[in-house]
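Rest of the complex left out; these chains stay put.
Naming follows writing order (A and B), and every chain is counted from residue 1.
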Amino acid sequence: MSHHLDQAIRDCIAACNACATACAECFSHMAGKHSDNACPACCIDCAALCRLCADAMARHSPFANELCALCAKVCDWCAEQCGAHDMAHCQRCAEACRRCAEACRAMA
Amino acid sequence: MSHHLDQAIRDCIAACNACATACAECFSHMAGKHSDNACPACCIDCAALCRLCADAMARHSPFANELCALCAKVCDWCAEQCGAHDMAHCQRCAEACRRCAEACRAMA
């Protein structure tokens, strides 16, 4: 095992962190408001798994790949839910989810 | 409240994420090895609080400032512990902790 995280892992960690932040922001705007779909509950699921995933990759966990595979599915779902809303925070969240899903799928 | 996270919060979130990653890497190299101080247990404490802190800031939590104040103290401790070790991963961890402590203290 190398002593540094390689670039692909670093990029995926960055995508997970960006997604977790975008989900948290989206949540902060939507909490307490009426929603016609799973947003903002999906944002909490997604942010939690993104953070765990980033952590597992950085620790070279033997389960990092399986966590990435599951994270990609949660990101797909969150992108679909938040992407159906016009608000800027929801659209930014959906875009971050799509990028994270792609990065996690490549890692898985 | 603004609809975007301002730059100071974004910088502090970035410092927290970088610190969590450096702590996780340091932990992955030190776990299972003899240590003469609190490293790598401090890395687990520090990474967990950094991740919670980043999350709280992104959610505009009313407790984000108090979490940042406590995070700065944990980062100081982790920087001291890992900084006492010569290995590159420990030195990188200590440096990330010092930067995160500074960013969190400015936020608190």
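Note that in this section a residue touches a chain if its C-beta (ideal position, glycine included) is under 8 Å from a C-beta of that chain, and two chains touch if they have at least 3 such contacts.
Just so we're clear, the structure is a prediction, and the values are computed from it rather than from any experiment.
Number of identical chains making up the complete complex in this structure, 2 of which are shown: 4.
One rule holds in what follows: only the chains that are shown with their structure count from here on.
Centroids built from CA atoms put chain B at 21 Å from chain A. The residues of chain B lying in touch with chain A in their complex are 3, 5, 13, 17, 20-21, 24-25, 27-29, 47, 51, 54-55, 58-60, 88-89.
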